[in-house]
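Worksheet: the structure to be examined is printed underneath.
Of the protein chains in this complex, one is absent; all others appear in place.
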């Protein structure tokens, strides 16, 4: 990875940023132009993400380190590409393109600056995945959050605004916690670079380390809010279900961002050394609580949107718990689960809108947003043009069934493989002769219960939606709306069939992660390029 | 000698200004009306500015001057907005 | 915490101290007046002590001090004085006008130029006749 | 490499392929084409299975293996031995027959392609179960059968019964499937592999392992739910809402057989222990008896058959529980026999239903005269079900009796078994007799929904004829017809344990025969005794009629999954903001302090010496103001805002005091803009006065107290942590590097600014992006802003002032505001260029002294803001054409382009460059690319801030216009 | 110095927390502002506080005696972001007030 490909690492951040900047110059009425710019940028992003993923895939445990501003590692900001971030980037890009295409049918026209905010959201998410610096992480978190506020409110309407208010309030509080955590860590460790921090932790004296741990714990709360751990998660189902369909689709990645960071930081900072295993128990119990709450919520929800929202919690709970157990093979199963559940939930959120459109629920939401209050400055969203889907109900039904299967972890789609991968590592051939612990039993039972809850809830909802509607009007569904959904679902099928290579990738990733010194060495040894001004090599280190 | 004089003068001046600020903030708290509070805020701004200049003298550095200048030049914007809100019920018509 | 002042002539130091204390005490007196005076219209006069020679004193002190300690004319304090002088009236004018309006609608404080019946009815108090 | 292994792959793919093809026929009007597709797919599969027999008969299974997820021990392994072969024949053979039958059974209106598609897919899944060579693969197919059976049962989804039945079937078998998976995972833990061959070989290891019991329990949960064994039997009768071909296929030959298949499959690995016997045996025996008993009292033809199926499956389960090889032989044999006669009976029932329009036994009577052929076939099949000699049912039943009288495990259950077996058999005779006698004999029926029943089409009867023929052939000449195949099947399960057995009709006059005779006579007697009661009674057995498993299940499901869940969600969740924030705060509090508490952290003692009195006094004011803010924020909003401004000012002085002039300037500017912003917003908030708040409930008081306690706790915690971290010896921080290199390598003296635009410029890029996004969001949201009704009108002050102006002589509306701003606006206008100059100054000096792009940007936007304040929106926009979006775009691009410029030289993004330029007249001028970056920041900040302010300011005009328009409309109307 | 700053942070935290737990949106936004002051000061303080040693280089001062610039840079970023989010929250609460007709955080009517 030399020459120009090296600069590709930063591309996932810059492409959306530049696209967003260009979009600002395009008048709101030129909707097609805006859509094209956004689409092209996202397609390029997918291309870049695939390239980076392939690079990571080919090189075992390679770390790509990008020194921003050509400053040596602990001083400047670094971007780090490793297996995990490459994976998350790809996942983001895939989900993004699906959501974007979906939005082109109608949603992108119901409010101002949809595409700009969409691109900036991608920038924030990608930045958070790539960065190797705690405070920079905060900044990208905020970029992501700010854009998500905008997107959540996209389309306005009482439901969204109320959900948005809660979402924003909670996340503002979270941001403050984030700041407290980061500053405590800086104050005690004297660095912000994650790799440097990991390297310094063993050398920190006792009482300073305690404070550092307090900081890390506070930081953890901030991420857990994003990841949706009980009891910090009540905003999540409401917010996600209130968001417009494509937005909710891309939001599926956001809660995983919290998980990602927890995974990254626990593995890197608390993988070994005196603070090893810090907070793991807490994660396990938090995961259990979240999982239980998610299960209950899935069961208790009538609206599909909330079912989906609680499914996010279920998946978060599962992941948190597995991360708390923190065992190599289990974690790689968890990664597979993460990918699978993101794709599923994203597809499901978009599907819900299509399905409910037949019941006039979606139409009502749209109508609310179009309340005649634009006094002319708001162009009426043009009647959507495009090809409507033939055999709509059959396809919607199939997609719905696929989602149900995925959510409940039934075969043959990737939901099953993912759950199997985790469980197998805990109590199957991955752990021969090791008697399952109480945590493992609990997790197994809960995983089963969650599948069951999803099954019950989804059949209930599916039956109500598809089979009992008395004069079921067939919704008008455009090809570009259903294709993204099918695309994401097809990916889960691919993930099932290619589970072997996928698991290989996850295993490699986790192996690299569980050996923090690889990451630390890669970052601290990254050499600056000589010859700018009078700057030289690793001076000052 | 001159150092001591200035040192003492600065210390006393700072205390006096702090006292002024404290008194002003009592009015801010007591009201009775919004306009009293707003004038209080304005006075607080002015006193704070004086305090900064005094602090500058005490430290012998000019770099704190800009903060004072910002207060002097722009501090009134907030109070103007408050006043206008009081009068008209909205800030920008 | 305060850095020892640079070596400057004693006379200048005394001048600096004088102006400094003058400014600060005027500000303090203004503050006291602001607290003690009875009606709003009286109180409005008090802080102007601070904004006029209160600032003036401190500014002169600062200019004197820095001009001598840095060995070059330092006059930018003038700007502060100027801006404060120019901007304070804006606030005061607007506020006083708001207070007038409010007193008139409520018919309090013996404010001249009371208002017509309509507003009086609205607020539910007897309008006060203009003197 | 022979071709034979690929048989298995093709065999598995064929049904699924057929299913897919059928999907594409969804819109064909013809019923015939889909049937042909389905039929040929099934037939081909059957032929493949048959052709595979020679390869299997040798005893060595056929295998096919492909890699799937090797890391997890999950391989795509297919394996067909004799037992699997036998089942494959059943699945494909009966499948084919059912398809033929269904071709005639389904009516014109039904979407036939969908039916066949599901049916074929189900067939594929079922084949998958029997030929899986990897237990996880098996569980994959296991779940697939549940899913497809759900779709098949709910085929007529307009009927509520079909939906409910299907859902129940899915729920029960789905749970079972999950449990099975866990069980198999435990097996994997014990054996170390999911390979079926390996597992089957490790029987002793498994049985001796401490995890044996959990594994067994979980696997049994899977098997028993699928096979509708007690206490999970209740779903099967409700699944009868399915179209009859589905029942004939799923509930006789395939789906329910999967459970017993699994038991037999794992028999070598799991059977033979006490636990096995007790668990499996008790389930089997109870099911056997209960099923038969319930079957007698059913009034629905298919219900009767369903309970009979339950009972027969109980019989098989009981046999498998005994742990003796001979019993297993009997079990396998009975699986085969039951499939044949039960499938044919279901189809016969379907024909009756089809022709008469009802399945209610009470309404049916004397059908023999209308459909004699069907009647004869049904009679033979029923006889087989009842265990009449010379039919296949008799043979396996005899074997069962023979096993029942043997002692296997000396226990109560074992002793009881012969009696139970006989009794159940008698019941079985009774219901079989009832089925035949009531339906086909007696007077002609009256009041049938369909008039004039008659024989079905020729080919609709064919499947029954064929199956009945098999019943007869096997029943009369077992050894030569089914013998070899059965042996292959049995020996593939039992291996070396395969016992000697004799497939003969006549074993001499022995105890089992006596039991059979007793059962036959007893059953007949039973039927004729209770005949009249049965003809009139309600559906279901006496006493237990009310106790419907289905209803209990539904009730429980609704209760648990709906009511309880909602209660629980309310209890442990919330949709309100306050509790959420309370949690966040509390969690943050504990997260911060718990680690310290647990590791018994000791903070340094508080030291009050060395405190600057002025600073102390300042914060005394600050603290009072903060508390005042908190106190007044509810009823005196403006006052709270004023005080908040005061706190901000103190913070700002603190920054100056503690060596952060940059922060002070920024804080101050932000403070000003924020105040104006909040004021702009205050216009739209409702009036609030203290009068409302008379009644404070006890709960509210408690809540307040709790919040107060939490708030104080957080404050104390923050104080401690802040003090601890401030007094801690400073670590060797990266800051030193910045201090050393800011000037030499970053080209600036103001280290903070160099950090912002150079060392950590990327942060700044992100930060301004945040600002930009927020501005856009604000803009987008406010475009649809609609104030609450009570904020629609002009503010009260303006109304009064306007009215006054109108009433007074010589004045017109708006004079007040004109006079009001007459003088101040002049000053404000003249400040405009001054502030612009000042903002440029702040910007230019940023790199070396406090200032920088952000402060400068805010300053400039305050300049704009001031003009809006002075002249109003219209006035200002008439004169200043600000295009905030353009500014933002330019800013973003400038910053990015500056960063990207480094690429041209091959350096990473944001690499800065600086040098001193010699400019004529002026001298040395520092020129750093960082300054250009800062320019981007500046531009974006101006754009965003102005956009936010302007968007808010515009609302007044907008709403006034709108309000006027609405008033107009109201007047017209 | 440290003790005063710590207590100030603590008090502002208390007030802020109290306010964000109140049911009126306006209280919440004021509370968030107070909290962000507290947090900004907190970040600022963790590097250790020094008076009159601003991180501005001139030829004379030695770099070791200067206040830590990193927390200051962080606070600057935090201030900006805090400003942005306050603006956003304000607008959202206005929109919420417009759509639900009340300024209760849950959109409920009545007063408490």
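Per-chain residue numbering starts at 1, and chain names A, B, C, D and E are given in the order in which the chains are listed.
By our rule, a residue touches a chain if its C-beta (ideal position, glycine included) is under 8 Å from a C-beta of that chain, and two chains touch if they have at least 3 such contacts.
Assume contacts and distances are computed from a predicted model.
Enquirer: Can you work out the missing subunit's protein name as recorded in UniProt? Choose among "NADH-quinone oxidoreductase subunit A", "Xylose transport system permease protein XylH", "ABC transporter ATP-binding protein" or "Na+/H+ antiporter subunit E".
Expert: "Na+/H+ antiporter subunit E"
Enquirer: Which chains here touch the chain that is missing from view?
Expert: So, taking every chain into account, the missing one touches C, D.
Enquirer: In the complete assembly, which of D:51, D:459, D:528 or D:822 touches the absent chain?
Expert: D:822
Enquirer: Sort through D:730, D:840 or D:957 and give me the one touching the missing partner chain.
Expert: Spelled out, the listed residue whose C-beta touches the missing chain is D:840.
Enquirer: When the complex is taken as a whole, what residues of subunit D touch the one chain not shown?
Expert: 810-811, 815, 818-819, 822-824, 826-827, 829-830, 832-834, 836-838, 840-841, 844-845, 867, 879-880, 919, 921-923, 925
Enquirer: Where does subunit C touch the missing chain, residue by residue?
Expert: Contacting residues on subunit C, toward the hidden partner: 26, 29-30, 32-33, 36-39, 41-42, 44-46, 48-49, 51-53, 75-76, 78-79, 85-86, 88-89, 92-93, 96-97, 100, 111-113.
To be clear about the criterion, only the chains that are shown with their structure count from here on.
Enquirer: Please flag the chain sitting at the greatest distance from subunit E, going by CA centroids.
Expert: Centroid comparison gives D as the farthest chain from subunit E.
Enquirer: Farthest from subunit B by Cα centre, which chain is it? Let me know.
Expert: D
Enquirer: Averaging over Cα atoms per chain, report the distance between subunit C and subunit D in Å.
Expert: 67
Enquirer: By the touch rule stated above, which residues of subunit C touch at least two different other chains?
Expert: Counting only residues that touch two or more other chains, subunit C contributes 1-3, 83, 87, 90, 94, 97, 101.
Enquirer: Two or more other chains in contact with one residue: find those residues in subunit D.
Expert: Correct list: 575, 577, 581, 585, 612, 641, 657, 661, 682, 725-726, 728, 730, 733-735, 738, 740, 760, 763, 767, 770, 773-774, 777, 781, 784, 786, 797, 801, 820, 824, 828, 831, 834, 849-850, 952.
Enquirer: Which positions of subunit D touch subunit E when the two form their complex?
Expert: The contact residues of subunit D facing subunit E are 575-578, 581-582, 585, 606-608, 610-612, 615-616, 619, 622-623, 626-627, 629-630, 633-634, 637, 640-641, 644, 647-648, 651, 654-655, 657-663, 666-667, 670, 673-674, 677-678, 681-682, 684-686, 688, 692-693, 700, 707-708, 710-712, 714-720, 722-723, 725-728, 730, 733-736, 738-740, 742-743, 749-752, 755-756, 760, 763-764, 767-768, 770-771, 773-775, 777-778, 781-782, 784-789, 791, 848-850, 854, 944, 948, 951-952.
Enquirer: Which positions of subunit A touch subunit E when the two form their complex?
Expert: Interface residues on subunit A, with respect to subunit E: 135, 139, 142, 146, 149, 153, 156-158, 161-162, 164-166, 168-169, 172-173, 175-176, 179-180, 182-184, 186-188, 192.
Enquirer: Going by the contact rule at the top, pick out the subunit E residues touching subunit D in the complex.
Expert: 1-31, 33-34, 37-38, 40-42, 44-58, 63-64, 66-70, 72-73, 75-77, 79-88, 90-95, 97-103, 105-106, 111-112
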